[in-house]
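The complex is shown incomplete by one protein chain, all other protein chains being positioned as in the whole.
Labels A and B are assigned to the chains in the order they are written; within every chain, residues are numbered from 1.
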Amino acid sequence: MTTVLPLIIVVPILAAVGAFVLPRWSFPVALVGSLATVGLAVALAIEATATGAVRHTIGGWRAPLGIDLVLDGLALVMVLLTALIGLAITLYGRGYFGRAAPETEKGRQAVYFWALWMFLWAALNALFLSGDVFNLYVTLELLGFSAVALTALADKPNVLKAAMRYLIVSLSGSLMYLTGVAFLYGGFGVLDIAQLSSLTRETPALAVAAALMTAGLAMKTALFPLHFWLPPAHANAAAPVSALLSALVVKGSFYILLRLWLEVLYPLAGTFVPQVISLLGVGAIVWGSLQAIRQTRLKLLIAYSTVAQLGYLFVLIPILALERDNTLVLGGVICFVLAHASAKAAAFLSAGNILQALNDDKLSKLDGLMRALPLTVTAFGLAGLSLVALPPSGGFVAKWLMLDVAISRGYWGLTVVIVGGGLLAAVYVMRVMGRLFKQAAQPEVLSALKPVPRVMEFSAFGLALLAIGLGFAGVYVLRLLEIGARAVAGGG
Amino acid sequence: MTWENSLPLLIVLTSLIPGAIIFFLREAAHGVRTVLNLVGAFSKLVLIAIMIGGLQAGVTYETRLPLLPNFDLVLRSDSLSVLFVILSASLWLVTTIYAIGYLEESPNRSRFFGFFSLCVSATMGIALAGNLITLLIFYEFLTICTYPLVVHRGTEKALRGGRTYLVYTLIGGVLLLVAVIWLHAVVGAVEFMDGGVLNGVAQSQPALFSLLYVMFVAAFGVKAALVPLHGWLPRAMVAPAPVSALLHAVAVVKAGAFGIVRITYDLYGIAVANQLGVLTPLLLITCLTIVVGSLFAIFQDDLKKRLAYSTVSQVSYIILGVALFGPIGSIGGLLHLVHQGVMKITLFFGAGNLAETLGIHKVSEMDGVGRRMPLTMAAFTVGALGMIGVPPTAGFISKWYLGSGALAANESWVIGVLVLSSLLNAAYFLPILYRAWFKEQQAPWPEEHDFGGRLETHWTLLMPPVVTGLFALLLGIVPYILRSLVEVIILKEYIG
Partner (left out) sequence: MIGSAVLYALGGVALFGMGLYALLAYPNLLRKILGMNVMGTGAFTILIAAAYRGSDAAPDPVPHALVITGIVVSVCATGLALSLAVRIQAVTGAAYLTPDEEDAP
């Protein structure tokens, strides 16, 4: 049995504790923790590609009371994604929080940031690797708490209120999920996903569980019309936190939803529930994009873009539940997750750079920034390409797969939505890019810009390159997804 | 990686890599930038020469990278791609030299030359694309790289022009995306082949495949500026002159026309397209475009706008050759692919020189300019006469083949369209030539710029139009060289 699997959760937790108790050393501790976690993720990838899916029972305690960690292709892809984006955010955070002493306000924020961020990373890894529905609940809560606390770091009225709304939504979503778990256990007597997978059939208990869990998770993933909490939280948080929330945290709850429909709730594939989810996804694409077009602040625009892009994740759920063994459908959704995560992180980090330089993110102030911050603007532009799904980019590959699914099955309505969403995305991306390319209306503003640390520019640019590079990685992502696709039998 | 499977990729990379490096150069790094540009352009030409040599010896060069299951990125050399590659690569070299002279004193040069190189890489990719997904990827990539060039000046007008350009091309791109995936859903993965690959399956579902053909033509027709999809082209004229040259002769408009050629010959097959009955509507649209474009051109006083509408009209000659079923018309279309590029780039270089040296932007300001800039105007005159189709210019050869092709295809009314179009061409080009050569200078030049030296303008600005003008003449006087290559292509398309 491997020992690396639990380490990828333990190491970031240790880093979180270390960053908290050694405030003067919080960044070095977090950096070491980040590097080690990335190394562990790579080690896991090598192991899983060599030996197939991995199942580990912590401390030898068997289910139902013990904790099983399961690493299959899907989990591995998510762990790797988190590692890549996580590393960039750690580097960015260094530039963002600087070297302020822990006694100052900024230094205090920095210590909390490093500790909470490491904790959040651990929660994400634990979530992706959880093998049973109850542990998923616990990790979901840990993720939610660290995300809320990170949002609240800035200590301004709007930020605190956004964090409070976020907490309320997050908690009610988790409690709905937990009630769903109770119904699952009452109906089938097990919590292990692999065991549930072979037991579930279309019963009232499953239907109630499906409704509760789906609603709760959709709320936490900000699925339209339950998205109201997301834009203020994502737009008001500190730049690295915004990137984390939009790129990774919402993907955590979506990951659970995806797993549930793939492995537990699929007997309900023919009912109206997945259809409703899909329709709400369509609503998200349309509404989110239109709202993004209307925004006058860059970070709000990006946040509404997240609302829209999250919609794409849901539109294929009915097909996914019906065709569980079709890696291409799952591949489309997962490629979209990867592309959106990297592009959105790059966009938020670029916006953070612009905010740092201008001390403002009103769109009307962005004229001519291409000349002043070429690297940051290029990063935003590349991220925008992926969001619009123009080739070559990860977004293009994802849309290609999704359109392939829609067109080959004759879903013309879905085709129109996917294509139209891309055009709407082009409109809001161009609202920003057009200004950045413009001649500066006020040259004196450009000469008074505050300097942006190089590491912040380069980490945003690196993530943008990742979003583009994913356009050439489709084959490899699909190959990773094949690893142990639902082959990990219940170990309990 | 062997030579055979890396050469097409290298041809793309010889401009992609310099382009990527140029982005990171300081504005003042004039020397490094020029060296990078020229090394890239020359090594591309050398690689193309090697590829032509290999093709004659029967070698196929193919780069294949897995993109998705069933979908590879395929870059492959065949005669049709070679034709387009030679044209774009040589014109790129000339345009780069011209752009160096034109822009070296303006801001954001690194950005400009970076995107300029990326555009050419995209064009190479379009030319060498061995299947639809590759064509789509590079076609969209071209859209992205040209936008920053169109809005290069950053003025309100430039941004509006860029926005219009994007609206048109993105919608065209989306149409292409849906058509490509739809086709794949019906027939699976297909790659381009001489004579087409849809024989049989297309005739079994004529309605569907006609619809797909319409989608393809509409998608490529946006960039090829087919009426009524041409609206972006005149508005994109706000871009600097080298960009206009690139848009009209080297890359964008050509990519659209080339896409229609590819789809018709190597995807559907010209015979299949003829059986589906989609060529006749295409013929009507091209004829409409030819006439409407010329009519609009007459009424433009802005020189570049007049040239832009002239492009709308002239690019349709290429597609006219496609739409005329029969080898002679096809030869005329492909010849015009090259001829139009060489002639139009000469005209834009000329217009750019007038703007840069004397500040002339309007036809009405051109009185007597022939005496002030004789070499530039001589080149411009060759281009203009070529557009009208006067022998011995290249344009005459194109029109001759197109006319004969129309007769061979029993569409003799097309001759009437050609004659009408030539008259209209004369109506908007001859007044320019008359003003330039035979009228006296009426007023001081709007904004004269002294480059020093004894030449009428800076040598980097003067050399390109003279060279391309000579080529436009050469292609008309010695048409055999190019025609033999084109005949090889067309023979394969018709025999399969």
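The definition used in the following text is that contacts are C-beta pairs under 8 Å (C-beta built on N, C-alpha and C of every residue); 3 or more make two chains touch, one makes a residue touch a chain.
Keep in mind it's a predicted model, so treat the numbers as computed, not measured.
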Message = Need the list of shown chains touched by the one chain that isn't shown.
response = A
Query = For the chain left off this view, which of A:73, A:93 or A:232 is in contact with it?
reply = A:232
Request  = Could you tell which one of A:186, A:270 or A:469 touches the chain left off the display?
outcome  = A:186
Remark   = The one of A:152, A:210, A:265 or A:466 in touch with the missing chain is A:152
Option from A:138, A:211 or A:465 whose C-beta touches the chain left out = A:138
Touching residues on chain A - with respect to the absent chain = 64-65, 134, 137-138, 141, 145, 148-149, 152, 155-158, 160-165, 167-168, 171-172, 175, 178-179, 181-183, 185-186, 191, 232, 235-236, 297, 299, 355, 359-361
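One rule holds in what follows: only the chains that are shown with their structure count from here on.
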Task = Enumerate the contact residues on chain A facing chain B in the complex.
result = 328, 368, 370-371, 374, 378, 385, 388, 390-392, 396-397, 399-401, 403-404, 407-408, 415, 419, 422-423, 426, 430, 434, 437-439, 472, 474-475, 478
Query = What residues on chain B touch chain A, complex-wise?
reply = 23, 65-69, 71, 107-108, 111, 133, 136-137, 140-141, 143-144, 148, 151, 153-156, 159, 162-163, 166, 170-171, 173-174, 177-178, 181-182, 184-185
